[in-house]
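Before I ask anything, here is the structure I am working with.
Other chains dropped; remaining ones untouched in position.
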């Protein structure tokens, strides 16, 4: 029950982030809603397809779709009249990343796949919706930026696996996982922290083929 | 039978639109054919994956693939010798959108999913192939443009659901659905109509993070 609420909340938050991103483009109203829906249910859909969980969560329970549409509509109405706090898009995205990483890891764990797959599933569930949003809106995907992003999801999924292996369950796993991802991501944004970026030495400005 | 013909026609039309878009890029001949095939069968493939309809329509019946390749080849041959009427790409895309929205909604309806999912499935089946085409060709997706696009698909899918709920069937559903999408999209293009675009007030030019 608490998990279901958390899932719906994650969906709403990602729908908001989709609506905010799409709303900046010269896209029509329903186009914005479509992007919001894809952002919100994209990660879970990829997870369900990969794990062959049928029917897909939003086909079985249309509440998800309703929440997406309401969240997108409320966002569009809000930004028409009020000014959003700065960075609201990034915070919404960070919270969605945290919630979906936890839920993706949990569902993969319950499906009985090996630990490395649990970590990958958490990460993919967390990042896929946002990647779809950014690609559809022709933005540079957040995952491409220097600040910790996929790293935060991976760290959270590892926390999930470690705590679960130690026998923890329920909120004792959920809270640390979500806090790890959300905290890491927000700290990285605030302090402009980043894991060192590899700088390959093979970049050869005289070679046009390699420069791509 | 009429439905099968319509489906093949939609596939051919989207293959033409894929070949036209890809043909403008410095892509080789078979690359163009691959893009045409992906454009034509992309929407239906996403639909079948989401609804878990197996085998996927074009794996079960290779006629679809044959039609794609023939349509792409004919398009490439034609544009080598003749000049296409203006806007032919947009008209082809609009008709594909209309046909695939109807077929997507019909298949979802027959799969017994709830009405909101029928609308979403119609929309996704209609827009997914064109989105893949535009992303693969590094074009700004049509769905991002101001003129009614996803809106036309949603409107058509709603018409489908309303008419079906009222007890209509066959051409009495198909024709109004296709006409709604195609007509809305063409009218929008001709009159430069668009659903108002939301203008968020949170855009803060002094904030580089929000500007993304």
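Going in written order, the chains are labelled A and B, and every chain counts its residues from 1.
The criterion applied here is as follows: a contact is a pair of C-beta atoms (placed from the backbone, for glycine too) under 8 Å apart; a residue touches a chain by one contact, two chains touch by 3 or more.
Everything numeric in this text was worked out from a predicted model, so none of it was measured.
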Number of identical chains forming the whole complex, with 2 shown: 3
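Keep this in mind: only the chains that are shown with their structure count from here on.
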Geometric centre distance via CA averages, chain B-chain A, whole Å: 27
Interfacial residue positions of chain B with respect to chain A in the complex: 49-52, 113-114, 116-117, 120, 123, 127, 131, 135, 140-141, 143-151, 154, 194-204, 207, 209-210, 212
Contact footprint of chain B on chain A as seen in their complex: 19-20, 23-35, 37, 45, 49, 54-56, 58-59, 62, 65-66, 76, 79-90, 135-140, 142, 189
